[in-house]
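Take a look at the structure below.
Of the protein chains in this complex, one is absent; all others appear in place.
Showing chain A:
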Amino acid sequence: MRVLIVEDAGESALYMRRALEESGHVVDLAGDGETGEMMARGGAFDVLVFDRMLPKKDGLSVVADLRTAGIVTPVLFLSALGDVEHRVEGLNAGGDDYLAKPYAASELIARVEALGRRQEGGSPSTHLKVGELEMDLLARVVRREGKKIDIQPREFRLLEYLMRNANQVVTRTMLLEKVWDYHFDPQTNVIDVHVSRLRSKIDRDFDKPMLHTVRGAGYRLEA
């Protein structure tokens, strides 16, 4: 995936680049809003990562202008302003996701990859398949190796998100945000319990586990 990082704090931009490159992505850097906008207009990026506060032109304006110009490349905003209103501002300006500083590298990578995949996704499908695991979104039925798995509605939404991001790490925060639409940290491990319940349903009666815990990061559903 080709990623453009627009961030004026040089050191953290370099860390970001290294983390993303180690996950196999190609990364370009820009240090201010105007350069970032120029490079983004040049195209050929799968994901744009914008800091909100940039020299010369702030991230919100750059992204708003890009969207006006018809450039639809997914944008991830980074910001020290983490509150809900700021998140909403970012999304209204045309951002696709929002990550508050400080963040874990794993969180950044997972979100960048989720955005890049969404781009590839194309038309919304009614049928998802990851290895032998299948989901019929219309009939709301889940099968593994042809065997029907009894699943509750909230587990269905969780599994759907995992399947759409199959073979990629998704973090607990991403699950809380995308599946439940909450933007705060519960102190108890609510998400872990949901995932382990889901795991017990899709993995228990089968030899090969599909739903893996990635230490220090989150979860990954593998074919």
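Here, a contact is a pair of C-beta atoms (placed from the backbone, for glycine too) under 8 Å apart; a residue touches a chain by one contact, two chains touch by 3 or more; residues count from 1.
Here is the rule we go by: contacts and distances are computed from a predicted model.
Student: If you had to name the missing chain as UniProt does, which of "histidine kinase", "DNA-directed RNA polymerase sigma-70 factor", "Cation acetate symporter" or "4Fe-4S ferredoxin" would it be?
Tutor: "histidine kinase"
Student: Out of A:D150, A:D185 or A:D207, point to the residue that touches the absent chain in the complete complex.
Tutor: Among A:D150, A:D185 or A:D207, only A:D185 touches the chain that is not shown.
Student: For chain A, enumerate the residues touching the unshown chain of the complex.
Tutor: That gives, for chain A, the contact residues 82-85, 100, 102, 104, 154, 180, 182-190, 193-194, 197, 216.
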